[in-house]
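Left out: one protein chain. Kept in place: all the others.
Think of it as A and B in the order they're written, each chain with its own count starting at 1.
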Amino acid sequence: MTFPLFLQLLTNGLVVGALLAIVALGVALIFGVVRVVNFAHGEFVTLGAFATYLVVTQLNISPLLGIPLAFVLGAAVGAGIQAAIVSRAAGRPELDVLMVTYALSIIGLGIFSSAFSGDFRSYSEGPSGIFTLGSVVIGLRSLTVLLVCLIVGVGTILVVQRTRIGLALRALAQSRDSAAACGINVPAAELFAFALAVGLAAAAGALVSLIGTIHPRVGHDLVLDAFVVVVLGGMGSIGGAVLAAIAIGIVNAFTSFALDDSWARILTYCLLYATLLLRPHGLLGRHVGA
Amino acid sequence: MSGILTVVDAHKRFGGIHAVRGVSLALNSGELLGLFGPNGAGKTTLFNMIAGLYPPTSGRIELASRDVTREPAFRRARAGIGRTFQVCRPFRGLTVAENVLAAIPPGSGVGDDRARAREILDAVGLLPKAEDAAGSLTLGMLKRLEVARALALEPKLLLLDEPLAGLTASETSDLLGFIQGLKARASIILVDHNVRQSLGVCDRAIVMDAGAVIASGSPDTIRRDPGVRRAYLGESAA
Partner (left out) sequence: MKVERGRDLAKITWGSLAILACTAAMAALPWLGVTSYVRTLVYYGAYFLALGQAWNLMSGLTGYVSFAHGALAGIGAYAVVLALNADLPMVISLLIAAIAAGLASLIIGVTSLRLKGTSFTFATLFLQELVLLLVRKLPFAGGPGGIVLEEIFPLWLPHVLMIAVAGGATLLVLVFRRSRTGLRVLAMRDDEAAASAIGIDATRVKIVLFCASAAIAGLTGAVHGVFASSLFPNEVFSIDLSIIALAVPLIGGAGTALGPVLGAVIYVGLREILQVLAPNLHLTIVGVVLLLVILFMRDGIAPALGRLFRLKDRRGQVPAIAEVRA
C-alpha cells in the first residue's frame, strides 16, 4: 500500500468514525444517565436525515442550516418522547424498558418506510467540489461533516465535563439516590440528557444526508454500528465510545478496501464477540460509567 | 425554640413487612437527637421517608412547618435536608471535590463553588484527597465524604445514618467530636446502633424496636429505661 493511499483511507475512515462518534455519544449518554438502551436512536438519525432532505428540496434552505434545525427538532421530539413515554417505564424491570424503546424503533421504522417507501434519495444542494491536501482528496461535503462533528463532539464533551449540569449528569450516572439527596432534579436531568442525545442523533442524520443516500433504514443501520462502538468502548463510557467509534471507522475503511464491505462488517462483529468474551467492560473501560 | 422537623404518625409497609409503625417525633433547631435501635428496627426506613426517597404509607412529615410529605427527594434536599447513607453511595467515578461540588446549590459562580467545596473538604479532613477518585477512598474517608456532601447543601437538618459504623476507635472519636461541632450549623439526627458510644453527645434520644418507638427523652432517662436495657442486652448477645 502506498503512503498516499494510506492517508486517503485514513481520512475516509475518520469521516465515518466522526459521524459514528456523534451517534454513539448519544447512545452512551442515554445509557449512562437514564439507564436505558435507546433502540430508537437510529430512527432519530433517520428523522434528521429526512427532515433535512425535505427542508432542502422543498423550501430551498441550505443543508448547512438543516443541521441546527435537525438538532432542535430532534431535541424537541426527544424531550417529548422521554417525558411522555420512556419516563413512564422508569423503575420497571429491564425487559419492559428495553421493549419500550424497541417498540418506538419499530414504530419509527414503519412510519418512515410507509411515508418515504424504500427509495434511495439524495440532493445536490450545499457545499460541493473537492479539496486537495497533498495527495489526499477530500470532498467538501465530507470535510464539512468532519468539522461539524468535531465542533459538536467537543462541545458536548465540554458540557458534560466542565459545566454544572454536566456534573449533575455524571453524578446521576453513578448513583440516583445520592444525586437526589444532593438536590439534583433527577427527572429534569434525565430529560435534558435524552433531549441532548436525540438532538445529536438528528444532527448526525442531517450530516448523513449530506454525504450519503437517504432511505428509511439509514439510521437503523448506522446505529447498529454505534451499538458495537458503545459495547467496545465500555457501556456508558462517553470517552470510550468516541475513541472506539473513530477506531472502528478507520479499521472499516482499511478492511473495506482490502476485502470488501461485508467482510469488514463480519470482522467487526467477530472483534465484538471476542471483546465481550475477553474484556467484558470494553476495550478501554474498567467500570460502567467510569 | 422553634420546630425544624415534625413527623406525625409515620407508617411504612413493604409488601407484608410493616417496617415503621406509627412513629412521631419533633426536632428543635440546634438540637442533636440520637436515634437508636437494633438492626431492622426501622431507623433507615424512617430516614428515607424524611429525606423523601420514598413516601410514607401513611402519616405526615413537616419541615419548618411546611408539609413535605409528597415532595420528591431532590426538592427536600434543596429545602435543607442533608443526609448520609448507611451503606455509602459516593459518586465513585467522580473526584472527591466533584462529589461535594455536585451538592452545592448552583448559582454563585463556578469559581466560588469550587472554593466552597474545598473549604468543606478541609473541615472534614479530606482536602488532601480532593482530586482522587471517590472510589479509591477507605471506608472511614467515605463516611466523612458523605457528611461533607450533606454539609454542602447548607442544610437546616442533617440526617446521619450510622456514620460511625465500621470506623476505628480513633476515627470514631474524631468524627463524633466533629458532629458535635456541627450543632451550631444544623439540627441533627444521629443514628447509631451502639447506644453507649454516642448517647453522651446527644441532647435527647429516641429508641426504636420493631418499627416503633420504645423510649424517648433525655440521655439519663434512656440510660435508666428498663425496656432499653432489655433490648440492648439482646443486641449485645448477638
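One rule holds in what follows: a residue touches a chain if its C-beta (ideal position, glycine included) is under 8 Å from a C-beta of that chain, and two chains touch if they have at least 3 such contacts.
Values in this document were obtained by computation on a predicted structure and should not be read as measured data.
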Chain not shown: contacting residue from A:68, A:110 or A:155: A:110
Residue touching the undisplayed chain, where the options are A:6, A:131 or A:263: A:263
Residue of A:89, A:138, A:165 or A:211 in touch with the missing chain, whole complex considered: A:89
Touch list for chain A against the chain that is not drawn: 31, 37, 85, 88-89, 91-96, 98-100, 102-107, 109-111, 113-114, 224, 227-228, 231, 235, 262-263, 265-266, 269-270, 272-273, 276-277, 280
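Here is the rule we use: only the chains that are shown with their structure count from here on.
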Where chain A and chain B are represented by their mean Cα positions, the distance between them in whole Å: 42
Partner chain B, residues of chain A touching it in the complex: 164, 167-168, 170-171, 173-175, 177-186, 287, 289-290
Chain B to chain A touching residues, read off their complex: 51-53, 72-75, 77-78, 82-83, 85, 89-94, 98-99, 101-103, 105-106, 110, 113, 135, 149-150, 152-153
